[in-house]
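What follows is one structure encoded as structure tokens, with my remarks underneath.
Omission of a single protein chain aside, the complex is shown with its protein chains in their original locations.
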Amino acid sequence: MINDKCGVFGITGTRNAAVLTYFGLYALQHRGQESTGIAVTDGQVITARKGMGKVDEVFPDIESIKGLKGRIAIGHNRYSTTGESAAANIQPLMINSRFGQLALGHNGNLTNYRRFREQMETKGSIFATTSDTELILHLIAKSKQKRIELALADALKKVTGAYSLVMLTGHNLIAARDPSGVRPLALGKLRKSWVVASETCAFDIIGASYIRDIEPGEILVANGGGLKSYKLLPKKPHAFCIFEFIYFSRPDSIIFGINVDKVRRRFGRQLAKEHPVDADRVISVPDSANTSALGYAEGTGIRYEMGLIRNHYVGRTFIEPAQKIRDLDVRIKFNPIRGVLKNRRIVLVDDSLVRGTTSKKLVKMIRDAGAKEVHVRISSPPVISPCFYGIDMPTKTELIGSNRNIEAIRKYLDADSLGYLSIEGMLGLEALPDEGFCRACFTGKYPIPVG
Amino acid sequence: MINDKCGVFGITGTRNAAVLTYFGLYALQHRGQESTGIAVTDGQVITARKGMGKVDEVFPDIESIKGLKGRIAIGHNRYSTTGESAAANIQPLMINSRFGQLALGHNGNLTNYRRFREQMETKGSIFATTSDTELILHLIAKSKQKRIELALADALKKVTGAYSLVMLTGHNLIAARDPSGVRPLALGKLRKSWVVASETCAFDIIGASYIRDIEPGEILVANGGGLKSYKLLPKKPHAFCIFEFIYFSRPDSIIFGINVDKVRRRFGRQLAKEHPVDADRVISVPDSANTSALGYAEGTGIRYEMGLIRNHYVGRTFIEPAQKIRDLDVRIKFNPIRGVLKNRRIVLVDDSLVRGTTSKKLVKMIRDAGAKEVHVRISSPPVISPCFYGIDMPTKTELIGSNRNIEAIRKYLDADSLGYLSIEGMLGLEALPDEGFCRACFTGKYPIPVG
Amino acid sequence: MINDKCGVFGITGTRNAAVLTYFGLYALQHRGQESTGIAVTDGQVITARKGMGKVDEVFPDIESIKGLKGRIAIGHNRYSTTGESAAANIQPLMINSRFGQLALGHNGNLTNYRRFREQMETKGSIFATTSDTELILHLIAKSKQKRIELALADALKKVTGAYSLVMLTGHNLIAARDPSGVRPLALGKLRKSWVVASETCAFDIIGASYIRDIEPGEILVANGGGLKSYKLLPKKPHAFCIFEFIYFSRPDSIIFGINVDKVRRRFGRQLAKEHPVDADRVISVPDSANTSALGYAEGTGIRYEMGLIRNHYVGRTFIEPAQKIRDLDVRIKFNPIRGVLKNRRIVLVDDSLVRGTTSKKLVKMIRDAGAKEVHVRISSPPVISPCFYGIDMPTKTELIGSNRNIEAIRKYLDADSLGYLSIEGMLGLEALPDEGFCRACFTGKYPIPVG
Partner (left out) sequence: MINDKCGVFGITGTRNAAVLTYFGLYALQHRGQESTGIAVTDGQVITARKGMGKVDEVFPDIESIKGLKGRIAIGHNRYSTTGESAAANIQPLMINSRFGQLALGHNGNLTNYRRFREQMETKGSIFATTSDTELILHLIAKSKQKRIELALADALKKVTGAYSLVMLTGHNLIAARDPSGVRPLALGKLRKSWVVASETCAFDIIGASYIRDIEPGEILVANGGGLKSYKLLPKKPHAFCIFEFIYFSRPDSIIFGINVDKVRRRFGRQLAKEHPVDADRVISVPDSANTSALGYAEGTGIRYEMGLIRNHYVGRTFIEPAQKIRDLDVRIKFNPIRGVLKNRRIVLVDDSLVRGTTSKKLVKMIRDAGAKEVHVRISSPPVISPCFYGIDMPTKTELIGSNRNIEAIRKYLDADSLGYLSIEGMLGLEALPDEGFCRACFTGKYPIPVG
């Protein structure tokens, strides 16, 4: 399993701006649980509340949100990839500059951050955080442009990598997406309010409608009065993150204009075509692989069942003192249903294979529950290279797909057979639009230069 | 949806007693999230740590469990039915008596508590809690018996109602179950340790094996040395709670000796027989209705899909300030998948219908997502009478099944059709053993006198 | 230094009952910082909020007190003497009984608690706390009397020891004091409200006037309508705790009808008569010995100076990791003023000597600061016997006054001379009324039988 980085949200033109952002962040909680924050402007002053933890921990009661007064707000859920888990790194980042107060929330990863920061430090800049997001703020401030949207464009021309941004000035909400469009960012509407969010599930929770995506390279300026679009960044080939479909996004979201659920089901059906097997039941690793498992079942005609139950109450457990309990880390999350598995040939569908350690334990758990055979099917290709655009993956040496061939992985997992979805099968699907997807984690070929 | 009351756990003969109880309570978290507590004995002194909140809130780190030293422990997750949410009511209850320190955890509800308490108060007893569990402790202390298990039997002969108990003395773990066996209680083994738990999923997490159920009317005394069984209570007809299968228990648990998952699937298949429909997709209200929906799909041959996504990150939200957002309470928890629902005739399977308010909103949500028809199927009979044995249900006037006929309920839900599983269909299944089940909530006929 | 036990407060007839109790507890914070609680009745239901910590920790904001609605309230600050620091022991204790809900706060110590509890346990009672206060509630419930004040009298006839009580029923505030009057309890008035408190400083903070003391053996019943006094307990010789004057009470309080400040000053003057010395400066161990040091200075004509500064910001320090810092425990609290001490002959006045460890370190600190001589004067006699009526003192073996003669103590302290106030000098003072004081800690003769 892989942890992604960050969900962003923004809204204009409503005196419930902070509360609606709170619910938007709720719906985006799966994109980051390390920290969360909301910033709001009353037309002059930006006020923020941020903290470590999930939305319901940082905003435990109405009181905690009451101080956030104003009609434009942005919010951010963070899963750290660049930068440590320090309080200073909690987003939205807040600074003062010649544009007054600015608050910035960022999903993605800048690939030239380190080099750029070193250069700027050499020239006398100081960095209050270890987050790449601060670099954008520095560059905005250093731009000679007088208008903030032009200064932002100046800044974004200098950085490379992935970014879906929400920014708050004293009186505007600004949203921007990198020219390759690596991370998603959608535009919606709720009565007279403009809404932006990483995924459309954040629109659904507040009853907003999905209008369109913020386009790759687009800068949008919204406020109570209206919406302006700027296309100031050089065009680049698209590189939408395919992993958003595979694992990150919620199946009820529309990402890059496509239903996530639909794509996952077709992954499953295609996987069935590529790697059929003679078996009794198809089960999934819940919940991320549920839909592709359904697709696999549909494609093969093998009956789908729920063979593993996920414990959704699992919070922060400390398992150290109980290390002697074999495979406790997996047992805490999953439990097999013996009645489904016993004496049967099982197909276990998972969305991806990163280290392989959890899958290995799940195969064992399923065998211990009485399965006669366990066939592992992965609804994505082997991950062979880390992501530099905002997904938190282990290093190459830890990626099982990078170090072993399929047969060696099958042996490691102790599976009776193993099948991965092919890259061609993944991308040739009717559901995926004729646009460029970033598939670097499967190919090692990076569409955006890596620092 | 209905909230049940309490999960209990106990273990002997291991110096990891408190840690293993912690993980057992983790697996039983679905049975109660209001408060939790662990009590442990070192052979002489009982130490406890208790608090409001979930297991990971009351025990946030290893430090919080380090003080709990000893080789025998019990634990309790509480969802309050009798008694307020006061700190004094958090279980295990701890008292001092002529038997020394006692700690008691209770799942169930005593039906003669109020009358008994008034009598005892009149005679000069004081009650430190408003929990019916304290009554049992009073009665133990008042018994003339010298041995604790006999005193407990004395006490239990006097109370009526439902109880699955775990008790800690200075050097013993005692488990007991009421003669009707209303609530489940299972016995397991982990190497040399005896384990008891409300559901077997608590065994699975620590790697313990399921041995058998604590029998109705049985009192078990366990310690490092061994296990003794006492049958001191008068025999009564069994009245296993059928609702444990319908909603409470985890599908991966064995309850009353039967796989929950198996029963639910057969409920679904039987529902298909009783109420087939011409439709395009079967979807469930996740997660409790997943398995019966699969059964229904199997029975009817209609394809199963995931049409509603449940947001598992929902903690304690405060929705008051955002009341204007229509149906926010349901939107926070569920989101439809339009691709599955649009232009299709949908069968929505739910486990039960209590007030009907959530279901009504879900039907609307599914229609708004483009469904042509919505057929509601409930994998249990209409709930017409409240439970007095430990399930927290609304009063009769709030139970939609008590006040309207099927057609009126269908209209209220705005469903195209509505079908409930029949009582006969529910109980005549092969999967259910030839034993008596309590079905009072469906019939209004109470097997145990109600106070 | 000695830690005392508990402050109590009660008020009637105002809709600000809880808030005024909060401020009353603030003023009584010096009598106990372990836990605090407020209970309030709205005429029917008693609601309470209690917790570990000081008043500002348990009631950190207005929200925390808003739920406490009603016109009669009691409050309690606890420093544990009998009973552990368990949550169950936090006062006011709350129970249900044939008198309905009762809340009880207690300052003092019952000497026959252990024996009585054992008897009652043998007869079948259970104890939810390890606090002697619960015994009183049991005895009230067991009384055959129908009216609560008579039942309380019944109960109090059975217990021996010290108690100043505040009790809340559904519609009354009840205050009571043991027949010996060991602990103080004053009656005041604020407009139409009756107020009771351990010390009158709790009246001053809310602007109430001191009326009189609750008399030894008196039971007072107050509510909005009025005040009734009952003298139902057998008369006993008075045994007012002399230590309340020496150390416990605030100098701005009236205790047992006398100004604490006045008594302390006369202790100092008398000490000057008994143990004059040729020296340059008189300093005190702040703050408890300030007034007696002023009296000593006045009596001897030696100039009073502030030679030790007390750090009032000291909260809960953890000094373990810095144990290597010599005498850190004393340094954290006190710092010498070299300019006052250097090259001078110093008289150090302290209120009492219990273990002597702190004093020994202070003498060293003063010498290190350059004092030529250090003469220790104690404004009370040697403590030779522990208190059983509510003061938390070490055991006899730890009491330096019990184990060494004056010269040996002087050597231990490394003082140039040492003088204690005599028992005769202490009690023959004009300021002390012609009534019996308990001086058991100085004589070993206990006026009330010890269990």
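Per-chain residue numbering starts at 1, and chain names A, B and C are given in the order in which the chains are listed.
Here, a contact is a pair of C-beta atoms (placed from the backbone, for glycine too) under 8 Å apart; a residue touches a chain by one contact, two chains touch by 3 or more.
The structure displayed is predicted, hence computed values, not measured ones.
Trainee: What are the shown chains that the omitted chain is in contact with?
Mentor: So, taking every chain into account, the missing one touches A, C.
Trainee: Could you tell which one of C:12, C:291, C:352 or C:380 touches the chain left off the display?
Mentor: Counting the whole complex, the residue in contact with the absent chain is C:291.
Trainee: Among C:86, C:337, C:384 or C:427, exactly one should touch the missing chain; which is it?
Mentor: Only one of C:86, C:337, C:384 or C:427 touches the chain omitted from view, namely C:337.
Trainee: Thinking of the whole complex, not just what is shown, which of C:9, C:26, C:127 or C:163 touches the missing chain?
Mentor: Residue touching the absent chain, from the options given: C:26.
Trainee: For subunit C, which positions touch the chain that isn't shown here?
Mentor: The list for subunit C reads 16, 19-20, 23, 26-27, 29-30, 33, 54-57, 60-62, 65, 201, 204-207, 250-252, 259, 261-262, 287, 290-291, 294, 298, 303-306, 309, 311-318, 320-322, 324-326, 328, 331-332, 335-340.
Trainee: Identify the residues of subunit A touching the omitted chain, counting contacts across the whole complex.
Mentor: 50, 87-88, 93-98, 102, 117, 121-122, 124-130, 134, 137-138, 140-143
By our rule, only the chains that are shown with their structure count from here on.
Trainee: Note the connected groups of chains, using the touch definition above, after excluding subunit B.
Mentor: If we ignore subunit B, what remains breaks up, so that the groups are A | C.
Trainee: When subunit A meets its copy subunit B, do both sides use mostly the same residue numbers (more than half shared) or mostly different ones?
Mentor: Both copies touch with mostly the same residues.
Trainee: Measuring centre to centre with CA averages, how many angstrom lie between subunit A and subunit C?
Mentor: 60
Trainee: Just curious, how far off is subunit B from subunit A if you go by their C-alpha centres, in Å?
Mentor: Here subunit A and subunit B have centroids separated by 35 Å.
Trainee: What parts of subunit C, by residue number, touch at least two of the other chains?
Mentor: Nothing qualifies.
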